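One chain of protein is taken out of this complex; the other chains stay put.
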Amino acid sequence: MQRNRFLPDMLSTLFDRSRVKYKDNDPRDTAQLCYALLSEEGEVSGQKLAEVILDRYRASSDEDKLAFFQFMNEELDIDASKLAELATEYADNPSAEAYASVANESAPKRRQLLRRLNQPSGATSDLVNMRVDLLRLMKDAPELARSDLDFTLLLRSWFNRGFLVLKQIDWDAPASLLDKIVAYEAVHEIDDLDDLRRRLSPPDRRCFAFFHPAMPDEPLIFVEVALTATIPGSVDALLSEDRAPLLAADARAAVFYSISNCQSGLKGISFGNLLIKQVAKELALEFPQLNDFVTLSPIPRMNTWLLDQTSDPVIGHVAAAVLAGEAPPEDVRAMAARYLVEAKRGNGTPVDPVARFHLGNGAEVHAVHANADSSDNGRYQSGGAMVNYLYDLSVVEKNHEDFVLNAKVATSKSIKALVKAPFKTKPEALAS
Amino acid sequence: MQRNRFLPDMLSTLFDRSRVKYKDNDPRDTAQLCYALLSEEGEVSGQKLAEVILDRYRASSDEDKLAFFQFMNEELDIDASKLAELATEYADNPSAEAYASVANESAPKRRQLLRRLNQPSGATSDLVNMRVDLLRLMKDAPELARSDLDFTLLLRSWFNRGFLVLKQIDWDAPASLLDKIVAYEAVHEIDDLDDLRRRLSPPDRRCFAFFHPAMPDEPLIFVEVALTATIPGSVDALLSEDRAPLLAADARAAVFYSISNCQSGLKGISFGNLLIKQVAKELALEFPQLNDFVTLSPIPRMNTWLLDQTSDPVIGHVAAAVLAGEAPPEDVRAMAARYLVEAKRGNGTPVDPVARFHLGNGAEVHAVHANADSSDNGRYQSGGAMVNYLYDLSVVEKNHEDFVLNAKVATSKSIKALVKAPFKTKPEALAS
Amino acid sequence: MQRNRFLPDMLSTLFDRSRVKYKDNDPRDTAQLCYALLSEEGEVSGQKLAEVILDRYRASSDEDKLAFFQFMNEELDIDASKLAELATEYADNPSAEAYASVANESAPKRRQLLRRLNQPSGATSDLVNMRVDLLRLMKDAPELARSDLDFTLLLRSWFNRGFLVLKQIDWDAPASLLDKIVAYEAVHEIDDLDDLRRRLSPPDRRCFAFFHPAMPDEPLIFVEVALTATIPGSVDALLSEDRAPLLAADARAAVFYSISNCQSGLKGISFGNLLIKQVAKELALEFPQLNDFVTLSPIPRMNTWLLDQTSDPVIGHVAAAVLAGEAPPEDVRAMAARYLVEAKRGNGTPVDPVARFHLGNGAEVHAVHANADSSDNGRYQSGGAMVNYLYDLSVVEKNHEDFVLNAKVATSKSIKALVKAPFKTKPEALAS
Partner (left out) sequence: MQRNRFLPDMLSTLFDRSRVKYKDNDPRDTAQLCYALLSEEGEVSGQKLAEVILDRYRASSDEDKLAFFQFMNEELDIDASKLAELATEYADNPSAEAYASVANESAPKRRQLLRRLNQPSGATSDLVNMRVDLLRLMKDAPELARSDLDFTLLLRSWFNRGFLVLKQIDWDAPASLLDKIVAYEAVHEIDDLDDLRRRLSPPDRRCFAFFHPAMPDEPLIFVEVALTATIPGSVDALLSEDRAPLLAADARAAVFYSISNCQSGLKGISFGNLLIKQVAKELALEFPQLNDFVTLSPIPRMNTWLLDQTSDPVIGHVAAAVLAGEAPPEDVRAMAARYLVEAKRGNGTPVDPVARFHLGNGAEVHAVHANADSSDNGRYQSGGAMVNYLYDLSVVEKNHEDFVLNAKVATSKSIKALVKAPFKTKPEALAS
């Protein structure tokens, strides 16, 4: 039995609004239309102007897109000299008027243009896709990074955490949405819908995604979860075709074994941290018996690092053995632990991007496993080794601060021991 | 028969999310919590911090609220000198890094604070209500206008037109929502639900509202519409208890007889223009036989203006007669027309705020009527006179530009004639 | 967070189906159309024929309706002689064919007609309303009871318990539905929507109704519930305008203080028993701390019975004093208890219809109260006395059987004591 659902349902209208198609017989070029949209004409006819501009944009070539971005970048930039002047005035006399002038002058016209483009139905999605183009074209036109910053600021405001919608994705979800999950999966490839069924349908599997009200049929990010009796050491077992599902009552750990960002146009606007914590909360409500929330994560750059170590006089022979697939599992694990804990970038943070993500969220490096991912990609990047990051909600905040402020890597006792453990592989072994 | 509705419905989850209540046992004061929310701690524990701050805010006195706003206004302002410096650097060398520095420095920390406060369920509504407080407290603390500008900029971004949801409100709407319509009605007072039934239930009546996905049970603005056979000259007839409803097939005009903004916390973020045009589109789809889209509007400051005119040697006696209720209807209409067309503010725009709104949308002053609103308020402000503004979609854009750029008031031929017509009331008539 | 809702939502299509209107230019009279609907023509064009017949029926006079029912009653009856013959054959030789013949012959054509009429959208509601007419017209045409039996059998099959939908009605329900609750309330009158708000809106009030998928905007029966700290002795206090709502955590009793059947066309098809038990289950889930599920019920025929007792040599003077409003509360309660427990009809069941309903459901007479209902109706029927029936789920089944098989009235100890208690009112007291 449920209560009325009038109000939420009402919102569906946002997406019903069939896009009324205007004929584009406007003789003005796109730049002129952009100026019109920014002018008084835009106040009254903004929806129509926005639609024509977006339609033209979608139909245009890369060359024309580049020209459009360069127009935004140069013509619709701030007037920095004037801003400097106004800021100085405000510093001298912090009046409301002076502040308004600063605020106004510091927001470039292109930001206003993007805001006004967001009027037709579906425009938010168009703008996210526009940024996909921008990021691509920016590679050869680095000056466009200024425009990209405005995209980022605007999208960050619109995709504010308070507007995200958490949604469970199961086998009752629309096939059209599931097609997207198959396409967006970035960690452990999914072949097709029948393959996806194995990850969604069993009672000990979960999948959750964030959505935004203005892009209701596009997931922003999703995570796949396995409920297990113990913290698992291999994704092969998790994804095995012929395993028997666990009874819900026996679940003790929730394993986040795959997290995929879906919208490259939202690069730099991070949802993963929030997703993991929100999903952990949901699961804790549904399964109060859960003890551990962990990931089972890849170790993407381990082999690259190992290669660099092969010339190291102390551990070079072990690195080589691991790379050759000839090291005992203990040594694979020890090298994985060292890589995660000790391999750092210039700024002191770990080389491994997945490690940076989870450590940045406040997780700890909990356990490493050899022979955990036998896929081609798994073998290639880490010789099949994987890692569990543990989310202990009572310490994530402290871990996060230690990591951000001091680049401190949180580790379990067993990882600490592993880093210091002597290797089994003997130098001679390779010399021969 | 309908198609699947999976995706829209999914969004309802935004509002289902029951607000998990954190206990507020944080020893820090609110300013400290705000700094924490802005810091690394906010990255990980933002939802909890935001909730505690919002809870404390709601429970605080006006004095404390004022202190909170002053904290934001002073402590979380921009560093204008630094901004001036960075802007000058950017003017000299427009690199992406320099631009990012300017953009970063020009956004005050309070704006970031507000953005991060928008994490718990219901926070958007809290922030809109916070601005209601700010606008009230600002009267005695005008310097807070700087903070208000940041509220405005943020809310304008969040309540972007592309995120608004148009919804028809009829007698099948939830009683809890209808209670709000009764409360928010600002033009022609509604006594109670039974009174509202007369405006929603008949087949020749419509009501539409805009909503925002993050405040699904709060209308932002609504308009009440009557379908009529001809352009009506009196709201008394429209709202009469014992009228017989018109057959839909006989409708030729859609009369927008009441528009009410609901959220004073969204002051300055205009939805009315868009609402009228969107509703006109919806109605044109449902009733292709409609010829005219007009308002039947009050003339709020007519009597104030008439009072000023009583000493005028030429029209003073007519103004007095109209105020005394002794003028013939022709003269009431003539004075109403003159007021709307000729009474201007310093900047050349009409004195009448309702006129400014509709003329600014591109409507024309179409017709005026005496004895059209016999309510106390109607008699008090305009002696019962009312006006139709006509929305002719083929010329609204031109009218809008003429009005904004040249303060030109669009008028129908009959209004033009009325402004020039001689009065019936003779000067002697009053002298005696 | 919620799971997908595709499938349930899909059912809404049942009610979207706009009734396609056929023009009725059929030259045949209604009886001929009924035969056509029963014939091969009905197989293909049933929906159209059914719609024409139902349209004609709705537009017809009582006289024509009576003629229609008489046509059904006489022309579409069973052929009893043939049925007798076939039944005899089956008794001799119980073959499947013989059984089919009996089944076929025993179902009168009018039942098939009603079934085939149920094709257009909204037809189920039309048929329920048709029975309302039948029950009315039957008063002067008792032979129509045969047709009414077929209506009853068919509606009982369609409104099978497995098809009923329990729905909570709160202040978020559509105003159009709440109008019906106001209209259908049969126990404690509701003035208007503002009056209803007091029964739905407070957090310690609940209302539940049964619906049928084919009549989604028509409640079948509803019950109003008050959550209270103790079993209440007065409906006046429950419905008081200025009471403060109870905190949910303090609720110990759920009081069913009003049950109303909504569809007189479903007379004889009982939902009340199921409703009370289902609602009790729902409430027990939501408020595990609830101890008691009781009614606070009127005692409709108590005063009629008292009037009959005034000539009784033993209790006559007490009955007279109670009727005169001059008896002490103890004696009012004692007489109410005697009435409920001892006043019986010819078949041994209680005179009181409300008592028969709750006792038939397995409830017990738990407590009686004087001055509990000060409304006109309450005073008129029982001098303001009311009764609590207690639903103790552990004994309802036993109580029900004792009541149905042996007409045994289940009572609490205090009621038992009350029945035997001596009266305070002295015979002399009245003699003077």
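Each chain carries a letter (A, B and C) given by its place in the written order, and its residues are counted from 1.
Note that in this section contacts are C-beta pairs under 8 Å (C-beta built on N, C-alpha and C of every residue); 3 or more make two chains touch, one makes a residue touch a chain.
All of these numbers come straight from a predicted model, not from anything done at the bench.
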Residue among C:183, C:237, C:324 or C:404 touching the omitted chain: C:404
Omitted-chain contact residue, chosen from B:166, B:196 or B:280: B:166
Chain A, residues in touch with the chain not shown (by the definition above): 1-2, 4-6, 9-10, 12-13, 16-17, 171-178, 192-194, 197, 200
Absent chain, residues of chain C that touch it: 4-17, 20, 40-41, 43-47, 77-78, 80-81, 83-85, 87-88, 90-91, 94, 96, 99-100, 102-103, 106-107, 115, 118-121, 123-124, 142-143, 145-146, 149-150, 153-154, 157-158, 160-167, 173-174, 177, 211, 213-214, 216-217, 273-274, 281, 361-362, 396-397, 400-401, 404-405
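To be clear about the criterion, only the chains that are shown with their structure count from here on.
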Far-end chain from chain B, centres as C-alpha averages: C
Inter-centroid spacing, chain C versus chain B (mean Cα positions, whole Å): 49
Separation of chain A from chain B, taking each centre as the mean of its C-alpha atoms, in whole Å: 38
Chain centre separation (chain A, chain C; CA means) in Å: 58
In chain A, residues with contacts to at least two other chains: 4, 6-7, 166-167, 173-174
